[in-house]
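With one protein chain withheld, the remaining protein chains of the complex are depicted in position.
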Amino acid sequence: MAFMAGDDVLLDRELFLFDVRASRAHAEGLRNIGVVSDDECAALCKELNQLARDFAASDFVLDERFEDGHSAIEAHLTDTLGEVGKKIHTGRSRNDQVLVATRLYLVDALQALRTTCLDSARAFIDQAEGDPNTPMPGYTHLQHAVVSSTGHWFAGYAEAFLDNAQLAGQTIDWVNSNPLGTAAGYGVNLPLDRHHTTHALGFNRLQLNPMYAQNSRGKFELQMLTALAQALMDLRRFAWDVSLFCTPEFGFVTLPDRFTTGSSIMPNKRNPDLIELLRASYGVVHGAMAELQSILSLPGAYHRDLQFTKGPVLRAVSHGLTALTLLPDVASAMRFKAQRMRAAIEPEMFATDLALKRAAEGIPFRDAYRGALSDPEALAAMNPADSIEARVSAGAPGNLMLEVLRQRLDDLTGA
Amino acid sequence: MAFMAGDDVLLDRELFLFDVRASRAHAEGLRNIGVVSDDECAALCKELNQLARDFAASDFVLDERFEDGHSAIEAHLTDTLGEVGKKIHTGRSRNDQVLVATRLYLVDALQALRTTCLDSARAFIDQAEGDPNTPMPGYTHLQHAVVSSTGHWFAGYAEAFLDNAQLAGQTIDWVNSNPLGTAAGYGVNLPLDRHHTTHALGFNRLQLNPMYAQNSRGKFELQMLTALAQALMDLRRFAWDVSLFCTPEFGFVTLPDRFTTGSSIMPNKRNPDLIELLRASYGVVHGAMAELQSILSLPGAYHRDLQFTKGPVLRAVSHGLTALTLLPDVASAMRFKAQRMRAAIEPEMFATDLALKRAAEGIPFRDAYRGALSDPEALAAMNPADSIEARVSAGAPGNLMLEVLRQRLDDLTGA
Amino acid sequence: MAFMAGDDVLLDRELFLFDVRASRAHAEGLRNIGVVSDDECAALCKELNQLARDFAASDFVLDERFEDGHSAIEAHLTDTLGEVGKKIHTGRSRNDQVLVATRLYLVDALQALRTTCLDSARAFIDQAEGDPNTPMPGYTHLQHAVVSSTGHWFAGYAEAFLDNAQLAGQTIDWVNSNPLGTAAGYGVNLPLDRHHTTHALGFNRLQLNPMYAQNSRGKFELQMLTALAQALMDLRRFAWDVSLFCTPEFGFVTLPDRFTTGSSIMPNKRNPDLIELLRASYGVVHGAMAELQSILSLPGAYHRDLQFTKGPVLRAVSHGLTALTLLPDVASAMRFKAQRMRAAIEPEMFATDLALKRAAEGIPFRDAYRGALSDPEALAAMNPADSIEARVSAGAPGNLMLEVLRQRLDDLTGA
Partner (left out) sequence: MAFMAGDDVLLDRELFLFDVRASRAHAEGLRNIGVVSDDECAALCKELNQLARDFAASDFVLDERFEDGHSAIEAHLTDTLGEVGKKIHTGRSRNDQVLVATRLYLVDALQALRTTCLDSARAFIDQAEGDPNTPMPGYTHLQHAVVSSTGHWFAGYAEAFLDNAQLAGQTIDWVNSNPLGTAAGYGVNLPLDRHHTTHALGFNRLQLNPMYAQNSRGKFELQMLTALAQALMDLRRFAWDVSLFCTPEFGFVTLPDRFTTGSSIMPNKRNPDLIELLRASYGVVHGAMAELQSILSLPGAYHRDLQFTKGPVLRAVSHGLTALTLLPDVASAMRFKAQRMRAAIEPEMFATDLALKRAAEGIPFRDAYRGALSDPEALAAMNPADSIEARVSAGAPGNLMLEVLRQRLDDLTGA
């Protein structure tokens, strides 16, 4: 029995307020079709509002006394309202009840994701504007390639998080459909007012077919996790960069002490633990996605297997959003060390600039390419500031076009 | 050396025409900024057009003579045009060359995905309209639940594939940005006409930051695979259903002989092999996603590891789209067996209807629920057709609202 | 800070007793090389023993007062023993402390896995012996193939779990090496008595190289999860079979009521929820493995990312072992329904037997194969009992050789 109950009732704490909200809309829908009276509906809604307040204030605790959050609501209404309470479950099943609560949760999580992505983009744009042109080595294969700049590095992550915010927004549009009123996957013999619940709960469309409502369990969750994972993958790349830049060998970046810790055996250590934990956070969401993908190999309609989709989704969202929420502070607080980076730039890093300059003057690129390294004097005469200034292709270090990123940020923030 | 080359040149066959197209746009962009003359540009474009035709006609074969498709184009232009050919690579790197070809490929694949999802939705709507009300058992936990209908089952998959088509469309919007002109991740010292190439290649926006262009390698691929996987997950669920419905024990569905095969040892077998291969196809894309997710744990900028993102992407797209393209035919050709399904419906399946009917008449649902099974006479008096007709909540078997699905199909098709 | 602490201290409750045990061995090792005196060692061991008892009795609670379980031990010894307590961490790091506690935990989990696999194998062999020859349809592609038997079906799972038990045993051999005494990955300037700790903790070999000890974090965990996953994959297959056999359409199996539940909306339902949750349990371990595989993409030596390997390992072991522990009871309590299965066997299922019989009489198999179905009279004259009896190849329904499985069970149990 313990195995069957699982930790459902604990997990449902995350879903409870959404469930209460959907129950209210359901009561109103039942009133609209005459299944409950105006007074009964008012009583149900009043009691649900109180329940929400009590839950928020920890006066109502969702614990092992209940099978899950869904039956806790009905039990509570029956306890407090008697016969009227028994009517709340008319025309709905735990199946659409959990679907609608989860769907509202997904939308909420995606909005939080979108906001934190915009916050990160803002932090990166601010840094790029504040320190646009400090030269740093640009790498490919972790080998020195050409001169880059701090502004160029920051702007890259800014654009990444703008894309991630846009993806979160698109994903909201896609998942934001109403499964309430589909019961256990076959609808009911009542003319449920599904348009009312759709409107009242802020969904942008009806999920029409009850069988599909069941079949989409896990499907929308996976898409939400994908949007989350995209942001975490950029966070991982960012953390990798910072981790390398913090090594004594690179020595390009300093972090505030609050992001580092010591060692239990080595007195000399200051370790960038937070950066490493941010880097590892992608794995949590990757694991949750694999867990869902594995569980979802099923025929259509409801199966109890689907209960196990809750745990990984809640775990991944909680962990993933926490990690992402830390990023704006880290992005704002990190500092590049100009001297160390300047010292790492050697003349050979200008060879590409030189080859292209000669190509622009009419020498075929392949010939210019071959000639560049054999002219050490020309290379020695070049410097990082000129290299950055001359790199004028759209978005390049000499032409960051930060105003375009800022405008896109404003557009997405306003949207 | 063989390990380093991998099978790049073979994989690049899929990307070659996109690469040629992007090379043409790049040549025009170089003309716009005076790096090549009008005549040189015309010569390059003419030769590229000819190369595309030769490739399509198998007169030009991309094989082990070349390191990869990207260098093959430059080599060909240098062979045929001499000095002019050497200019094609001015201001670009293999890095942005492969990025732009891959991006065009992703958009193309997503368009094919969108089309095949709409085709499947159409086949399912047609079936639902043609056979809306044949009763069949509705299941939860693979146990008999309530009466369902063929139309309800078909409509569920129709709506799933409409969602999938919408997702493919949204994903096109997201990935459809132009990385050409970002070189190896740091831009170049030339005022490349990136707006021209964006427009000429049909992108809806510039991918501005060169570092981000590199960092997004694999990111957009993963999002495309996610859209593909969503459709394949519904296909898997469909195949599971059909596989069960084809067992002798269920016996609900017949398939045309062309979808089945025999056995090497058992003379009596007709096996639904195609259905099983469709079911297994999700795994191919799941595996490719895991492969990418694993490879992409890297610091920013280019690393050779990223070469290995090509294989899984091309493999998953090829396999996934092929599987999905077979679905409309399967969906249209399958036939439900009304008698077998009717025989499987026993009176207890009306108990939920009865409980809800009484709840609608004023008995609290929980009491009605408890009373329904103890009234076998009332259950025996009910029948599947009435049960379906009475199930009138929006989308339910008695109110399929197929016109809403048809309208959405038309809207998406026209879009 | 909360993010950095994570839920380490809660997770460490699972590791705490192993950590105490390893600390005791470490204290003895320090005594052997004269770093602590005999009396100091005795005091440390006595206090550690008391701590273990207090923890087991919940008199010592590992909670947020401590950073993690590892520092809690040292803090406790320092509190109670003053200067002597401060000596316990001499020559070790939290790095090898967590490694050794985890290694002991892995061995313990594998022993539990081995035991539960043997229990399952025993339950299946018992069932096969008790009900060896009841005919049932044999399937391929979920289509009727040839006649099978209950004993054959049970024996198949018996052998699977014997293999799984053997794998768990082999995996113990592989992971059972001692990392204690490697400190933070570079050893220490003390002649630690690593042979003593290896012996005292029951390891079968020294993990020699300190760098490798760090690099193997997650490696041994993954191998343990693999052994666990293999057993869960067979459990998944078993649950799939039972789930199908429990459908009304198959109707081959009945389960005791304690394994089923009802529905919140449908009064007529008895659902095999437990079976479905067992089926879904593989996903939990699959997800945990993916999480580890993702996190472990790191250079050598310790990184804080590795902290996140704890959560998925503990979660997967706890869930997976619980699921597997339920299997022997399910396997013993399920009952096959002979009549329903007999009714499902039609004469065509004898065609393969007939073809082979004729092949044995000298007709080339391919010709016999083609002729079998065109002889309905011969097929009608055959029956399931004869078909089973004649299937005499080793392991086949007519020659189950259960004594071989029983012998292997005994050998593995005794080992």
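Letters are used for the chains, namely A, B and C, taken in the order the chains are written, and counting of residues starts over at 1 for each.
By definition in this document, a residue touches a chain if its C-beta (ideal position, glycine included) is under 8 Å from a C-beta of that chain, and two chains touch if they have at least 3 such contacts.
No experiment lies behind these values; they were computed from the predicted model shown.
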Residue in contact with the excluded chain [from A:L17, A:L48, A:A183 or A:C246]: A:C246
Residue of B:L48, B:A288, B:L314 or B:M341 in touch with the missing chain, whole complex considered: B:A288
Residue of C:R21, C:H76, C:R103 or C:H141 touching the missing chain in the full complex: C:H141
Positions on chain A where the hidden chain makes contact: 137, 140-146, 243-244, 246-251, 263, 265-273, 276, 290, 293-294, 297, 344, 348-349, 351-352, 355, 369-370, 372-373
Contacts of chain B with the absent chain, listed as residue ranges: 3-4, 6, 70-71, 89, 92-95, 183-184, 261, 263-266, 271, 273-274, 276-277, 279-284, 286-292, 294-295, 303-308, 311-312, 322-323, 326
Sites on chain C contacted by the missing partner chain, in the whole complex: 35, 78, 83, 86-87, 89-91, 95, 138-142, 145-148, 152-153, 155-160, 163, 166-167, 170, 173-174, 181-192, 194-195, 206-212, 214-216, 219, 222-223, 226, 230, 233-234, 236-238, 240-241, 243-244, 282, 286, 290, 293, 296-304, 352-353, 356-357, 359-360, 364-367, 387, 390-401, 404-405
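Note that only the chains that are shown with their structure count from here on.
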For chain A placed onto chain B, the superposition rotation in degrees, Cα atoms, nearest 5: 180
Separation of chain B from chain C, taking each centre as the mean of its C-alpha atoms, in whole Å: 37
Separation of chain A from chain B, taking each centre as the mean of its C-alpha atoms, in whole Å: 23
Rounded Å distance, chain A centre to chain C centre (Cα mean): 34
For chain B, residues that touch 2 or more chains besides their own: 140-142, 145-146, 243-244, 290, 293, 297, 352
